[in-house]
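The complex appears here without one of its protein chains, the remainder shown in place.
Then we have subunit A:
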Amino acid sequence: MRVVLAEDLFLLRDGLTRTLQEHGFEVIAAVDNGPALLKTLLEEQPDVAVVDIRLPPTFTDEGLQAALEARRSRPALPVLVLSQYVDQLYAHELLAGGQGAIGYLLKDRITHTTQFIDAVRTVAAGGTVMDPQVIARLLVRSDARGTTAQLTPRELDVLALMAEGRSNAAVAQTLFISESAVAKHTAAIFTKLRIEPSADDNRRVLAVLAYLKR
(Lines give C-alpha, C1' and ligand atoms only; values in the text may rest on other atoms or scores of the structure.)
Protein backbone atom coordinates (compact mmCIF):
# COMPACT_ATOMS: atom_id res chain seq x y z
CA MET A 1 0.00 0.00 0.00
CA ARG A 2 1.45 3.38 -1.05
CA VAL A 3 1.57 6.07 1.64
CA VAL A 4 2.43 9.77 1.55
CA LEU A 5 3.60 11.13 4.89
CA ALA A 6 3.70 14.80 5.92
CA GLU A 7 5.42 15.69 9.18
CA ASP A 8 7.86 18.52 9.79
CA LEU A 9 9.68 17.16 12.86
CA PHE A 10 12.48 14.92 11.66
CA LEU A 11 12.32 12.50 14.60
CA LEU A 12 8.60 11.89 14.17
CA ARG A 13 8.84 11.68 10.38
CA ASP A 14 11.57 9.11 10.71
CA GLY A 15 9.74 7.10 13.36
CA LEU A 16 6.45 7.10 11.45
CA THR A 17 8.18 6.05 8.24
CA ARG A 18 9.80 3.12 10.03
CA THR A 19 6.56 2.08 11.76
CA LEU A 20 4.64 2.18 8.49
CA GLN A 21 7.35 0.24 6.63
CA GLU A 22 7.47 -2.39 9.35
CA HIS A 23 3.76 -2.98 8.80
CA GLY A 24 4.09 -3.50 5.08
CA PHE A 25 3.34 0.03 3.81
CA GLU A 26 5.40 1.62 1.06
CA VAL A 27 6.21 5.21 2.02
CA ILE A 28 6.50 6.80 -1.42
CA ALA A 29 7.10 10.31 -0.11
CA ALA A 30 7.77 11.89 3.26
CA VAL A 31 7.42 15.68 3.00
CA ASP A 32 7.84 18.40 5.59
CA ASN A 33 5.70 21.32 4.39
CA GLY A 34 2.25 22.19 3.10
CA PRO A 35 2.89 23.13 -0.54
CA ALA A 36 5.03 20.02 -1.11
CA LEU A 37 2.27 17.90 0.45
CA LEU A 38 -0.40 19.25 -1.86
CA LYS A 39 1.82 18.73 -4.90
CA THR A 40 2.67 15.17 -3.89
CA LEU A 41 -0.94 14.26 -3.10
CA LEU A 42 -2.08 15.43 -6.52
CA GLU A 43 0.79 13.91 -8.48
CA GLU A 44 1.47 10.63 -6.70
CA GLN A 45 -2.11 9.46 -6.12
CA PRO A 46 -1.25 7.53 -2.94
CA ASP A 47 -3.56 4.92 -1.40
CA VAL A 48 -3.51 6.86 1.86
CA ALA A 49 -1.90 10.00 3.28
CA VAL A 50 -0.81 10.48 6.89
CA VAL A 51 -0.70 14.23 7.56
CA ASP A 52 0.32 16.40 10.50
CA ILE A 53 -1.99 19.43 10.73
CA ARG A 54 0.64 21.97 11.69
CA LEU A 55 3.25 22.33 8.97
CA PRO A 56 5.57 25.01 7.60
CA PRO A 57 5.55 27.62 6.17
CA THR A 58 2.74 29.11 8.31
CA PHE A 59 2.81 26.58 11.16
CA THR A 60 -0.95 26.89 11.46
CA ASP A 61 -3.33 24.38 9.86
CA GLU A 62 -1.30 24.05 6.66
CA GLY A 63 -1.59 20.24 6.57
CA LEU A 64 -5.37 20.30 7.00
CA GLN A 65 -5.75 22.89 4.26
CA ALA A 66 -3.59 20.87 1.86
CA ALA A 67 -5.55 17.68 2.61
CA LEU A 68 -8.92 19.40 2.11
CA GLU A 69 -7.67 21.03 -1.07
CA ALA A 70 -6.43 17.72 -2.47
CA ARG A 71 -9.77 16.08 -1.63
CA ARG A 72 -11.58 18.79 -3.57
CA SER A 73 -9.92 17.68 -6.80
CA ARG A 74 -9.78 14.02 -5.81
CA PRO A 75 -12.79 13.30 -3.56
CA ALA A 76 -12.45 10.45 -1.10
CA LEU A 77 -8.67 10.54 -1.27
CA PRO A 78 -7.94 8.71 2.00
CA VAL A 79 -6.32 11.06 4.54
CA LEU A 80 -5.48 10.40 8.17
CA VAL A 81 -4.86 13.72 9.93
CA LEU A 82 -2.71 13.84 13.06
CA SER A 83 -2.54 16.71 15.50
CA GLN A 84 -1.22 17.69 18.92
CA TYR A 85 -4.75 18.73 19.82
CA VAL A 86 -8.17 17.98 18.44
CA ASP A 87 -10.68 20.68 17.65
CA GLN A 88 -14.36 20.07 16.97
CA LEU A 89 -14.31 22.58 14.10
CA TYR A 90 -11.57 20.66 12.30
CA ALA A 91 -13.47 17.41 12.86
CA HIS A 92 -16.52 19.08 11.30
CA GLU A 93 -14.55 20.27 8.30
CA LEU A 94 -12.99 16.86 7.72
CA LEU A 95 -16.36 15.11 7.96
CA ALA A 96 -18.17 17.75 5.92
CA GLY A 97 -17.79 15.93 2.60
CA GLY A 98 -19.64 12.97 4.06
CA GLN A 99 -17.80 10.45 1.90
CA GLY A 100 -15.54 8.87 4.53
CA ALA A 101 -11.93 7.80 3.89
CA ILE A 102 -11.01 10.28 6.58
CA GLY A 103 -9.30 10.02 9.95
CA TYR A 104 -8.55 12.53 12.69
CA LEU A 105 -6.37 11.41 15.59
CA LEU A 106 -4.32 12.91 18.36
CA LYS A 107 -0.61 12.43 17.75
CA ASP A 108 -0.40 10.55 21.04
CA ARG A 109 -2.24 7.66 19.42
CA ILE A 110 0.77 6.74 17.29
CA THR A 111 2.40 5.38 20.44
CA HIS A 112 -0.19 2.62 20.31
CA THR A 113 1.15 1.07 17.13
CA THR A 114 -1.45 -1.60 16.40
CA GLN A 115 -4.34 0.81 16.85
CA PHE A 116 -2.57 3.41 14.73
CA ILE A 117 -1.91 0.93 11.93
CA ASP A 118 -5.53 -0.26 12.15
CA ALA A 119 -6.63 3.35 11.75
CA VAL A 120 -4.43 3.85 8.66
CA ARG A 121 -5.88 0.68 7.11
CA THR A 122 -9.48 1.65 7.94
CA VAL A 123 -9.02 5.07 6.34
CA ALA A 124 -7.27 3.58 3.29
CA ALA A 125 -10.24 1.24 2.88
CA GLY A 126 -12.63 4.22 2.79
CA GLY A 127 -13.62 4.14 6.45
CA THR A 128 -13.87 6.90 9.05
CA VAL A 129 -11.76 7.15 12.21
CA MET A 130 -12.31 9.81 14.86
CA ASP A 131 -10.24 10.37 17.97
CA PRO A 132 -11.85 9.27 21.25
CA GLN A 133 -11.53 12.88 22.45
CA VAL A 134 -13.65 14.19 19.59
CA ILE A 135 -16.28 11.59 20.40
CA ALA A 136 -16.09 12.17 24.14
CA ARG A 137 -16.81 15.88 23.66
CA LEU A 138 -19.66 15.12 21.27
CA LEU A 139 -21.12 12.77 23.88
CA VAL A 140 -20.82 15.33 26.68
CA ARG A 141 -22.71 17.75 24.47
CA SER A 142 -25.37 15.19 23.48
CA ASP A 143 -25.78 14.37 27.15
CA ALA A 144 -26.35 18.04 28.04
CA ARG A 145 -28.80 18.37 25.16
CA GLY A 146 -30.57 15.19 26.19
CA THR A 147 -30.33 13.64 22.73
CA THR A 148 -28.84 10.38 24.05
CA ALA A 149 -30.79 10.26 27.30
CA GLN A 150 -32.68 7.09 26.38
CA LEU A 151 -29.50 4.98 26.03
CA THR A 152 -28.19 2.69 28.78
CA PRO A 153 -24.59 3.24 29.98
CA ARG A 154 -23.51 0.12 28.10
CA GLU A 155 -25.13 1.35 24.91
CA LEU A 156 -23.34 4.66 25.34
CA ASP A 157 -20.01 2.78 25.54
CA VAL A 158 -20.84 0.94 22.33
CA LEU A 159 -22.00 4.17 20.68
CA ALA A 160 -18.72 5.93 21.54
CA LEU A 161 -16.57 3.15 20.11
CA MET A 162 -18.77 2.90 17.03
CA ALA A 163 -18.45 6.64 16.46
CA GLU A 164 -14.67 6.35 16.69
CA GLY A 165 -14.93 4.07 13.67
CA ARG A 166 -14.29 0.73 15.37
CA SER A 167 -15.64 -2.46 13.85
CA ASN A 168 -17.99 -4.72 15.80
CA ALA A 169 -15.10 -7.07 16.45
CA ALA A 170 -12.95 -4.25 17.86
CA VAL A 171 -15.82 -2.98 20.01
CA ALA A 172 -16.39 -6.50 21.37
CA GLN A 173 -12.69 -6.87 22.18
CA THR A 174 -12.47 -3.49 23.92
CA LEU A 175 -15.58 -4.01 26.07
CA PHE A 176 -14.88 -7.72 26.75
CA ILE A 177 -18.24 -8.81 25.34
CA SER A 178 -19.23 -11.09 22.47
CA GLU A 179 -19.74 -9.79 18.96
CA SER A 180 -23.37 -10.89 19.03
CA ALA A 181 -23.87 -8.78 22.18
CA VAL A 182 -22.37 -5.83 20.33
CA ALA A 183 -24.75 -6.42 17.42
CA LYS A 184 -27.66 -6.49 19.86
CA HIS A 185 -26.58 -3.20 21.49
CA THR A 186 -26.06 -1.64 18.09
CA ALA A 187 -29.52 -2.60 16.94
CA ALA A 188 -31.01 -1.17 20.15
CA ILE A 189 -29.09 2.09 19.69
CA PHE A 190 -30.26 2.50 16.12
CA THR A 191 -33.86 1.84 17.07
CA LYS A 192 -33.80 4.24 20.03
CA LEU A 193 -32.08 7.05 18.15
CA ARG A 194 -34.08 6.33 14.98
CA ILE A 195 -30.99 6.06 12.82
CA GLU A 196 -31.41 4.13 9.57
CA PRO A 197 -29.43 0.90 10.11
CA SER A 198 -26.86 0.08 7.46
CA ALA A 199 -24.81 -2.98 6.68
CA ASP A 200 -22.00 -0.77 5.40
CA ASP A 201 -19.63 0.00 8.29
CA ASN A 202 -18.63 3.45 7.05
CA ARG A 203 -22.22 4.57 6.47
CA ARG A 204 -22.98 3.41 9.98
CA VAL A 205 -20.16 5.53 11.47
CA LEU A 206 -21.15 8.58 9.46
CA ALA A 207 -24.81 8.21 10.51
CA VAL A 208 -23.83 8.01 14.18
CA LEU A 209 -21.53 11.04 13.86
CA ALA A 210 -24.23 13.00 12.08
CA TYR A 211 -26.63 12.17 14.90
CA LEU A 212 -24.17 13.27 17.60
CA LYS A 213 -23.44 16.53 15.81
CA ARG A 214 -27.11 17.53 15.75
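One rule holds in what follows: a contact is a pair of C-beta atoms (placed from the backbone, for glycine too) under 8 Å apart; a residue touches a chain by one contact, two chains touch by 3 or more; residues count from 1.
Throughout what follows, contacts and distances are computed from a predicted model.
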| item | value |
| --- | --- |
| Per UniProt record, name of the chain withheld from view ["histidine kinase", "Chemotaxis protein CheW", "Fe-S cluster assembly protein SufD" or "ABC-type quaternary amine transporter"] | "histidine kinase" |
| Touch criterion as defined above, residue of A:2, A:23, A:39 or A:141 at the omitted chain | A:141 |
| Residue in contact with the excluded chain [from A:11, A:89 or A:199] | A:89 |
| Touch criterion as defined above, residue of A:61, A:118, A:155 or A:201 at the omitted chain | A:61 |
| Touching residues on subunit A - with respect to the absent chain | 54, 60-61, 84-85, 87-90, 92, 106-108, 111-112, 137, 141, 144-145, 213-214 |
